[in-house]
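First, the structure itself, so that you have it in front of you.
All protein chains but one are shown at their positions in the complex.
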Amino acid sequence: MRKRLWGWLADAALLLYFVFALFPVAWMLILSLKPADQLFSTYFSFTPTLDAYRTVLGDDEGIPFVRFFVNSLVVSLGAVALSLVVGLPAAYASARWRFKGSEHLMFTLLSFRFAPELTVIIPLFVLYQKLGLFDTYAGMVWVLQLVTLPLVVWIMRSYFADLTPELEQAALLDGYTRRQAFFKVALPLVRPGIAAVSLLAFIFAWNNFVFPLILTSHEAQTVTVGALSFLGGDRPKYHLTAAAALISVVPPLLLALTIQRYLVRGLSFGAVKS
Amino acid sequence: MDRHVHDRRRFLALTGALAAAPLLSACGTGFGGDDRDEGGGSAADDVTGAFDWKREKGATVKALLNKHPYTDALIADLKSFTEKTGIEVTYDVFPEDNYFDKLTVDLAGGRASYDVFMLGAYMVWQYGPPGWLEDLGPWMRNSSATAAEWDREDFFPNLLRADQWSLKAGAPLGRGGQYALPWGWETNVVAYNTEVFRRLGLKPAESFEELRELAGVIKRKAPGAGFDGMYGIAVRGSRSWATIHPGFMTMYARNGLRDFTVEGGKLTPAMNSPEAVAFTEDWADMVRRGGPPSWTSYTWYQCSGDLGARKAGMLFDADTAAYFQAVKGASPASGKIAFHPGPKGPDGSLATNMWIWSLGMNARSKRKSAAWLFLQWATGKEHLRRAALDGDHIDPVRRSIGRDGAYRDKMRHLPGFIETFETVVDQTKIQFTPQAQFFDATTSWAAALQEVYGGKSAKSVLDGLADDLSSKVG
Amino acid sequence: MSIALRGVVKSYGRTTALDGLDLDVRDGEFFCLLGPSGAGKTTTLKAVAGLERPEAGTIEIDGRDMRDVEPYDRGVAMCFESYALYPHRSVYDNLVSPLRSPRHRLPPAEARDRVDTVAGLLGIGDLLDRMPGRLSNGQRQRVALGRVLVRPARAFLLDEPLSHLDAKLRQQMRAELKAIGDVRRTTTLYVTHDSVEALALGDRIGVIRDGRIVQTGTREDIWYRPYDTEVARAFGRPRINLLPGTVTEAGRFRSADGAFELPLPVRAAPGTEVLAGVRPRDVSLTGDGHRLPGTVYVTEVLGRSVEVTVRIGAQALSLVADRAEVAGLRPDDPVRPAVRPENLLLFEADRPHGPGRRIGRR
Partner (left out) sequence: MRARPALRPYLLILPALLLTCGILYPFGLGLYYTLFDFSAAKPRPDLVRLHNYETVLTQDAFWHSAWVTVLYAVGAAGVETVLGVAVALLLHRSSLAGRVLEKILILPLMIAPVIAAIMWKLMLQPSVGVINHLLEPFGLGGVQWTDTPAGALLSSIAVDVWVYTPFVAILALAGLRSLPLSPFEAAQVDGAGPWYTFRRLTLPMLWPYVMVAVIFRFMDSLKVFDIIYALTEGGPGDSTVVLQIRAYLEAIRFQRYSFGISYTIVLWAVVYLAAMVLVRHLGRIQRKAAEVSA
C-alpha cells in the first residue's frame, strides 16, 4: 500500500516536470495558431487559424523563411559532415594511440566548445570579409566547427576506446590494410555513436544564433535569426516567431525520433568513458 | 606617443609572421576609416553636368534595413525607384533587437557590404567620428547630383539639423557635415485610453505632478471599473539606451535639465544635479505607483503592446508607438486612443526629444552616385507621400506632407494626433549632448534608473553614474 | 617458418609487459607459451603478429627482421583470446573475410569451397548464416579458429583459444586441434595458462613469467627438469609436494621439523635450506622406495584414483593411489608411503624475491 502511494507521488512529480517542460512548447503552439489581433487579448479561447504558418512559409513579411530553412539544413548538415570527416580519424587516433600532445590537443578541442563566441566574432568578421567567406555556406560550416567538432571528437573517441582493438587487429591479420580495417570494421561498429553524435551536433549547429547573426546577411542566414526577424516592425509578431520556431523544430525532431535509442547510448558513451 | 609608435613597430616585427594579413587590418586598413582620402574632397564633386535620374542605370545598390513599417512602405515602393532610375536595390532586413549590432560590426569591419542603411540620429555620434559615414552635404549642394524637386527647404529644419554634426564631442548639432538624411521620425508625447478616461472622468495631465497623480489614480481605480489589470502609464524601463530617449528624456528636458554641461569643449555629467536627482526620484516614484509591473523589462514593444491590449491607461513614448496600436483593427484598444502633448515643464516648456530614422551612406561605398540617387528618392516628396498615404510612414519629415490634405484626412480619425504633432513639432529636437559615448552613457543611465526604481537612493546612484561617465566622456 | 625474438621490451605506461624476452620457435613445431595472466603471453603474440611495436629488441621471422613490416605482410594468422569475431557480420562473412582481403583474395567460388571445407572440418557448417552474437562460446571459438585456418599462413598464433570452453569441450577441442593437418604442418605459437594443455599439445613449451622466458624445453624437460619451484608447481595436478628442510652433512635431506630424512639423488652443500620436491604420482603406498612414517590426514576421490594427504610430522605429503589400494583407509590410520630417490627434485628454498631454483643436473 505504502509502495503504491510512493509510486503515485513519483508519477505526480514526473508529470509536474513535464508540465513545466512542455507547457512553453504548447504555449508556442497556441500562439502560432492565434490571429494577430488576439495575440495579447486572449489566453486560451481564441479563433484558431493557420495564418501564421501561411505567412511564415509564404513570403508575406518580406522574410524568406523557407530559404533560411534550406540554408539551415545545408549549413548544419555540412558542418556535421565536415566534423565527421575530420573528427572521426582524429577521435580514432587519439583512442588507439597514446602519442605526444594528444591529450593537449583533445583538451584544446574541448575548450573550444566552451569558448565565448564574442572572442572570435569580430576577428572572424574581418577575416571572412577578406577571404570572401562572409555570408557563405562555407563560412558558416567552418565557424560551426567550433560547435560540432569538439562534440564529434569527444564522443566518438569514447566509442572507439570502447571498441576492442582486437577486431581491427584481426582484420589486419586477415590481410587488410589499416585503412580497410578502419572502414570495414571499426566504422560500422561505431555507427550508433555516429548517429547519436550527428544528431547532437546537428541540433547545436541548427540552434546556433550568434554566428549566423553576425557572419551572414542574406544568402546564408539561418532559421534562428530568421525566426527572430518576425519580432521587428510596428508590433512584434510573436505568433509568427512561434510558428517559425515550431517549424524549425521539425528536422531535429524527426532526426531525434528516428534514432532516439542511439541518442541515449551516444550521450552516455561520450560522457563517461572519456 | 613616440614611444608607442616604437613599441608598436617592434611588436609588429615580433609577431608579424604569426598573423599576416588580417593583423594589418587591426592596426591599419581594416578597422576604422583611415585609408580614405580625407583631404581629397567628396566623390560628389565628380558628378557634373545636368541632373539625370538615369545616370547610374544598371547599377545595384545594397541596403541594410531595420524591420519597421517605414521599411515595409519603402520596400513596397522600390519598383517605382527602379523604373525611374534603372537601379536595382537589394536589401537585408533585420529586427531592431539585432539591427544595430549587425550594422555596427559591418561598419567596424571596414567593408562596403552595404551602400546605404537606416540609422538613428544618435548613431551619427558613434559612426561619424571613425569616418564610416559619407558627408552628404556636398551631394545635396551639387545640382548635378541632386534634382531640384528634392527641395531641401521642405524638410522640417530641426530634423535636417539633427543629422548634422561637426564630429566634436559636445559641439551642438546643426553644424558640420550632413551625415544622414531624416527619413521618418517620432516625437514623444502622451497617448491615452479614452475609454478609461471617460469612465473615471479624467483629463490629460498638464504638469508632471498631475501626470504622476493620474497614473496612480488609474492604477488604483481602473481595475475596479472594468479594466482588468490596467495600470496608469507605460514607459520604457529595460536596461537599454532606448529607455532614456523617449518619455524620460522629454520630461527631463521639459524640466529644463541637461545630460551634460559643456564648458570649453569639456563635458561634465549633469544627471546628478540636485534638480535632476529630484526629477529622477519623481519619475521612479511615478513608475512604482502607476507604472507597469515588471517595468524593468519594458521596451517599445511592451509599452505599446500594453496600450493596445488595454492594460495601460497612458503611454508616454513615441507617437508612432501609440499610432500603430490606434489604427483600425490593430488592437483591442484601436479607436479608443487619443493623443496629447503631455505635461508641460514648470516654465510651460514643451521641449520634446525625438528619434529620427535616418538614411546614411557608407563612406566606403563604391557606388556612391547610385546610392545618393537612392537616398534622394527615398527622402523625396514622391516616395514619402506615397509611403504616408499607402503605407504607415507617418510623422512626416517634410512640411509639404504634413500640410497635405490627403495625409491629414488619413490621420484625422485619431483624436488629437495632428494637433499634438503641430503643437510640439517646433520644440522637438535632440535634447542630448552629442558625444561618441552616447550608448554607454544612456545604457548606464537606464541601469541607474532601474536601481532607483528598485529603491536605492537616487543621489548616490546618479553620483556614481556621473563619476563613471566623467572619466569616459571627459 | 621459424620465429625468433631477441631482447624484446614492451611497456604500457608504467607497467612492463615484456622485459627483454628471448624466444625461438623452430620451423614447423607446435610451441606452447605457458604463463599466468599478465605474464606477457598475449603481448608476445601481438608483437610477433606486428600488432604491437616493441620498444627494444628484434623480432625475426625466417631470419628476416620484421621491424616496419605491417601485420598483413607478415603472413601469420592469429586467433584472439576474445575471438575478435566481427559482430556485425555473419559467421560465413567472418570466415571468408581473409579470403576477400587484398592479400589473400580468392575468386568467390573458391573462397566458398575453402570456407565450406574448414567449416566442415570444425563442424560449424550449419552455423554459417548466424551472427556471432547468437553463438555459444564453443561455437565462437570454432569460428575464430576457422578464420585462422581458412587462409594460407606461414605461422599460426593462437591466444588461449580454448580458455573459455568448459572442461569437456576443451578436452575434445584439444584433441581435434592437434589432429588438424594444417596445424600439424605449420609453425604454431600457442599461448595458454593451462599446463595440462601445454603438456598435451606442445612439442616444446616456453614458460613465461613477468615478461621473460623462464624455461624452454620439451615437455619432458619441463616435467623432469623444472627450472624452479614455480615451474614445478605449474605442472601436474595434484601439485608437486615441496617439503622444506636442510641438507645434512651426509648429503641427505632432513625435513624442517626433523621428522624424517631422505637420500638425495644430487649433491648439495650441507646446511643449505632446500625444498624437496616429489610429484604425488611418484609417491606410492605399496611400491618400492624410501618409506616415510605418517598418518592419513584426508582422502579425496579423483575419479578412478584417490589423492591421499599424509601427515608426516609437521609436513603434509600428497600422493595418488588406486582406489583399491586405499579402500580401507580412514583418517589417522598409520601409513608408510614410499618415495624413490630418483624421483626427488631438489630446489633452493623460495626467497621473497623469487622462487627457488632447482639444484643439480640429472
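All chains are identified by letter, namely A, B and C, in their written order; residue positions are counted from 1 within each chain.
The rule is short, and it goes like this: contacts are C-beta pairs under 8 Å (C-beta built on N, C-alpha and C of every residue); 3 or more make two chains touch, one makes a residue touch a chain.
Given the structure is predicted, the values throughout are model-derived calculations rather than measurements.
Asks: If the hidden chain were put back, which of A:A52, A:V80 or A:L127 would touch it?
Replies: A:L127
Asks: Any idea which of B:T261, B:S297 or B:S349 touches the chain not displayed?
Replies: B:S297
Asks: Counting contacts across the full complex, list the positions on chain A that touch the omitted chain.
Replies: Against the missing chain, chain A presents residues 7, 10-11, 13-15, 17-18, 20-22, 24-25, 27-28, 31, 40, 43, 82, 85-87, 89-90, 92-94, 96-97, 99, 102, 105, 107-120, 122-124, 126-127, 142, 145-146, 149, 153, 177-179, 203, 206-210, 224, 227-228, 231, 238, 241-242, 245, 248-249, 252-253, 256-257, 260, 263-265, 267-268, 270-274.
Asks: Can you list where chain B touches the absent chain?
Replies: Against the left-out chain, chain B lists 4-5, 7-8, 11, 15, 18-19, 22-23, 26-28, 31-34, 97, 100-101, 104-105, 108, 126-127, 129-131, 229, 231, 238-241, 292-297, 302, 305-306, 309, 311-312, 436-437, 439-440, 443, 446-448, 450-451, 453-454, 456.
Rule of thumb we're sticking to: only the chains that are shown with their structure count from here on.
Asks: Looking at which chains touch which, would you call it a line, ring, star, complete or other?
Replies: Shape of the chain contacts: a line, open at both ends.
Asks: Would you mind checking which pair of chains has the most C-beta pairs in contact?
Replies: Highest contact count among chain pairs: A-B.
Asks: Measuring from the mean C-alpha position of chain B to the mean C-alpha position of chain C, what distance in angstrom results?
Replies: Centre separation, chain B to chain C: 90 Å.
Asks: Where the CA atoms of chain A average out and where those of chain B average out, how many Å apart are those spots?
Replies: Here the centre of chain B sits 38 Å away from the centre of chain A.
Asks: Give the residues of chain A that touch two or more other chains, as numbers and ranges in rising order.
Replies: There are none in chain A.
Asks: Identify all positions of chain C at which a residue touches two or more other chains, and write them in rising order.
Replies: In chain C, no residue touches two or more other chains.
Asks: Quick one: in the complex, what on chain C touches chain A?
Replies: 13, 46, 49-51, 70-72, 76-78, 80, 82, 84, 86-88, 97-98, 101-104, 147, 151
Asks: If we count contacts the way the header does, which residues on chain A are in touch with chain B in the complex?
Replies: Its residues touching chain B are 37, 40-41, 62-63, 121-123, 125-127, 129-130, 134, 213-214, 217-218, 225, 228-236.
Asks: Which residues of chain B touch chain A in their complex?
Replies: 21-22, 25-26, 30-31, 64, 66-69, 71-72, 75, 90, 92-99, 101-102, 105-106, 108-111, 113, 301, 304-305, 308-310, 320, 324-325, 329-332, 392
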